[in-house]
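Quick notes on the structure that follows.
Our next item is chain A:
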Amino acid sequence: MIVDWLIQAGLVALYLFLAVVIGLLFMGIARKVTARVQNRVGPPVYQNFLDVGKLLAKKTNIKHNWIFDFAPLFALAGVLLALAYLPMGGYKMLSGEGDLILLLYIMAIPALGFALGAGASANPNAGVGVMRALMLMLSYEMPFLLVLLALMIFYNTASLSTLLEKQMSFAWGIVALPISALAADLALQGMMMEKPFDIPIAPHEIASGPLVEFGGKYLGMLMLYSAGSIVLETTLFVDLFLGGGVVLNPAHYGIIAYVVNYLVWFVFIFIVWMIAVLINAVFPRFRIEQAFKFYWKWPTVIAILGLIQAYIMSVFMGVVP
Partner candidate 1 sequence: MKAEDIFKDLELKFENLKVKGNTLPRYKAEVQPDKLEEAIIKFKSNGFNHFVALSCIDWIKDEKFELVYHLFSYEEKEDVFLSIFLPRNEPKYKTLRHLFPQIETYEREIHEMFGVEFEGNDRLGEFILEDWDNMPPMRKDFDTVKYGKEKYESVPLINEGGEKE
Partner candidate 2 sequence: MNENPLPSVIPDKEWKKIQRMLSKRSLWMIHFCTGCGAMEMPPVMTSRYDMERFGIIPMATPRQADLMLVTGYVATKTLKRIVRVYEQMQDPKYVIAFGSCPINGGIYWDSYNIIKRLDKYIPVDLYIAGCMPRPEAVMDAFLKLMKDIDEGKANGWMRYRKYYDQYKRNQMRIFKRWDE
C-alpha cells in the first residue's frame, strides 16, 4: 500500500518535473526559432536553463512586503497543481468528475498569485500590467468557455479522463469539432500571452508590466512558472482536441503505451507551441481594448458556430461517442 503510494507520488513528481523541464526547453526552442525568423543565429536551446540557474543563484536586495515574497511561490504552486489535473500522454495524476470545470478555476490561481505580487510591489507599471492581464483573461475566457461547452455537449462528459477515453474510442476533437478547435487555438494565443496578445507584458509600453519589480530569485521562480504554464496550456489544447496524444491503450499495452503516448503527446504539444511561436514572430501587438473586441467578436462567433455544430451532431444527428 505504502509502496504503491510512494511510487505514485514519485511518478507525479517526475511528471511535474519533466513538464517544467519541457517548458524551459520549449522556451529555448522558441528563442532559437524566432532568431532564425529574424535572420539571426540565436542562443543555444539550453539557454533558458542557464538563465533560470543564474536567476536562482542571484542575491536579492529587494524587499517590498510578504505578499510580494509569497507571490512567485503561489504562482508556481498554482501552475503545478493545474498541471497535476491534466493528463500528460494519458497519465492521470489527479482526476475526478467534472474536473474540466474545476480546471478552469485552478488555472486562474497562478495568474491571480502573479497579479497579487505585482500589485504588492506598488509600481504603476505593474498595476497597469495586472489590469491588462485580468482584462485579457476576461476576453479569451468567453470563447474558451463556449468551446468547453461544445465539447461537454458532444462528448457528454465533464471529466477529462472520460473525454480522453471517448476521443480515443470515437474520434479526436479536432476531427469531430474542427470549428471549435479553431476557436480554442485562437483563445490559446491569448492564454499563452503571445503576440498579438502579449499586451500585459509589453516592454515598450509599460516596461514588462507585472514583471517590472521582480528580479533575481523571484524572477527565476516566475520563469519556472511560465515554463510550466506553457506546458499547461499546450497540453490543455492537446487533451481537448488531439486526444491527449493517446494512441495506444494502456489497458492493453501497459508501460509501453505510457512511453509511446508520452512521446506522441510531446510531439503534439511541440506542434501547438510552434504554431503559437511562429504567429508570435510576425505580429505586432493589439491594444487591450482591441484584443477584447477581437475575442468577443471572431473567436466567440466561431465558438458559437462550433457549439451549434456539436449540438446538431449530438441531438439531431444522434452521433454519440
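Here is how the candidates were picked: all candidates are chains of the complex that A comes from, given by their letters.
Just so it is clear, a contact is a pair of C-beta atoms (placed from the backbone, for glycine too) under 8 Å apart; a residue touches a chain by one contact, two chains touch by 3 or more; residues count from 1.
These numbers come from a predicted model, not from an experiment.
Here chain A touches, in this complex, candidate 2 (chosen among 1 or 2).
Of all the residues in chain A, the ones that touch candidate 2 in their complex are 31, 35, 38-44, 47, 50-51, 53-54, 57-62, 203, 207-208, 211-216, 219.
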